Structures are given as C-alpha cells and as structure tokens.
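A single protein chain has been omitted; all remaining protein chains appear in their positions.
We just call them A and B in the order they show up, numbering each chain from 1.
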Amino acid sequence: MQLIACPWCGEREEAEFHYGGQAHVPYPAKPADLDDEQWAQYVFFRDNPKGPFAERWMHAAGCRRWFDALRDTATHQFLSVHRMGEEPRA
Amino acid sequence: MTVDAPARFSPLADWQEAFGRLPAGFQVRELPFLTQLTLRVSADSPAAKAVESVLGIRLPSASRAELSEEVKALWLGPDEWLLVAPADTGAELVGRLRSAIGEEFATVTDVSAQRTVLSLRGGLTREILARGCALDLDPRVAPVGACYTTLLAQTGITLVVRAEAAASVWLLVRSSFAPYAAAWLVDAATEYGGGAG
C-alpha cells in the first residue's frame, strides 16, 4: 500500500485516492470548432509514457480535492504533487 | 395547547444496548440529532471572515478542528468545513450565517441527518481504531484538535481527536454506513470482553 502525499492532507494510503488520468488535457474552448479527428484526439487519446508522467489524482476518501502529480510510471514513485492551479515544483 | 413534537430516530437508535455492553475502556455513545452544516467558502475571503465573526472562532486549517466554542468547526477540505452545533439550532444558525455572508460568496447547507456523530471514549479507543484506521493517532502525531477524513475499515469517517492520546474522539459517519460502523466497532472490541461476539 503506497503512500500518496495529498497536497492538503499529507501522506495517506493509496486506497484513499482516485486516479484521474493524464493532467493538462484541457477541455477544448470551442468543441464545435474541432473536426472529428481533433475531437477524437481529445476524447479518446492520452499519452502513455514509461517514466515521469503528469497525472491528476483526487483525494477521494479525504478532502476530495483534485491535484496534479508527477509520477514515474515505471517505478510508481511520486516525484512531486501540487495543488490544482499551482505550478509544479522543480 | 402544546403539540407533541413528531418522533424522530437517529441512525443508531437501535444500538444503545450493544454499546452498553462494551468494556469500560471503550465507551461508545451516539450523539443524536446534532446540528450539522456544511460550510463551503474560500478561506480568508470576506465571506469566511463574516462566518468567523458569527461563530467567534477562526476556521481551522487543514486536518484540524476548532472545538473551543459551542459551534465546532471541522476542516473537511480547503474550502469546506462541517459546523457541528447543538440539536435543533440548524435553521437559526443557517439564517444567521447566510445573513452575515450577505452578498459575498459562501454556501451553508443543513446536512444534520447526513452523518451521525459517535463519541468514543476510554483508554482502548486508540487501540481499537487501529484495527481499521491506517492513520497514526499517536499524540505526538495527532494531538487534541486533529481532524481527519479518512477510512475506518470499509467506510469513510471523519475523526476528531478530543482528548490526549485519542482517549476521546468523535467519529462522524454517513448515516447509511452508521450500522456498519457500529457493528465494526463492537466487533473490534470483542477481545476486551465486551461486544456482541
């Protein structure tokens, strides 16, 4: 049971968290302006790197806040977490 | 002429007897019908200050509860607090808060029956909670006033440390999960000689 550091509550067991997929995939400002291919890219396609990956997580059983995390998908190690809207720490 | 108030039942009304059989070191009591309001407001905003002046407290910071006044404030999230007040004061308190907030932006919602409050007291409390709660309740880590929303066994809870070394805590649990939580607490206390087992 990994520990994940919620930017608000501190370290909690991973069972308290929900995974939210790739971070920084904004909802298109004007979906109607996108062609089918561009829209499909937004709806269906995400990156899947081996190594550091910017992800969104939510502290579901705690403060219920979404936050961004940089996690190494090969080791599962969280490299950093930061509150929504804050810049990632170096 | 007075009219009898309509009968009401708290989620754990049927559990008093089972709680009564618990060992001396682990006393569980439901505190029924407490007023509970969800306050959602940006910390340090004018609305938050208005709320603080009505309550006479500072809204507590992350993982803390403010227990000094009649209305307790429990931190649930960075813009969310649970206000716990005496029974039957909800409508009046909502009114006072909403009028203090005025045109500023904050929401106050009566959620009194959404959760029930359990008072857990006694020297065994911390040991028994450790059977289902992964958080460290050592007094050096979780002093009086610590307030955690987390998991106990398979249900969500909010835990408030009210006395040193968790010898007295409040455990708030969603009403529909309350019988599960009660059954779990009673079961977890079995080896100390009480309980249903």
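The definition used in the following text is that contacts are C-beta pairs under 8 Å (C-beta built on N, C-alpha and C of every residue); 3 or more make two chains touch, one makes a residue touch a chain.
Keep in mind that, in the parts below, contacts and distances are computed from a predicted model.
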{"item": "Name under which UniProt lists the unshown chain, selected from \"Aspartate carbamoyltransferase\", \"Ferredoxin\", \"Transketolase family protein\" or \"sn-glycerol-3-phosphate ABC transporter ATP-binding protein UgpC\"", "value": "\"Ferredoxin\""}
{"item": "Interface with the unshown chain - residue positions in chain B", "value": "3, 5-11, 14, 32-33, 38, 40, 79, 105-107, 109-115, 130-136, 138, 141, 153-155, 174-177, 179-180, 183-184, 187-188, 190-191, 193, 195, 197"}
{"item": "Touch residues of chain A, complete complex, unshown partner", "value": "1-3, 18, 20, 26-27, 30-32, 34, 36, 39-40, 42-44, 56, 58, 60, 64-66, 76, 84-85"}
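Keep in mind that, in the parts below, only the chains that are shown with their structure count from here on.
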{"item": "Interfacial residue positions of chain A with respect to chain B in the complex", "value": "1, 8-10, 12-13, 15-16, 61-65"}
{"item": "Residues of chain B touching chain A in the complex", "value": "62-63, 76-78, 80, 134-135, 148-151, 156"}
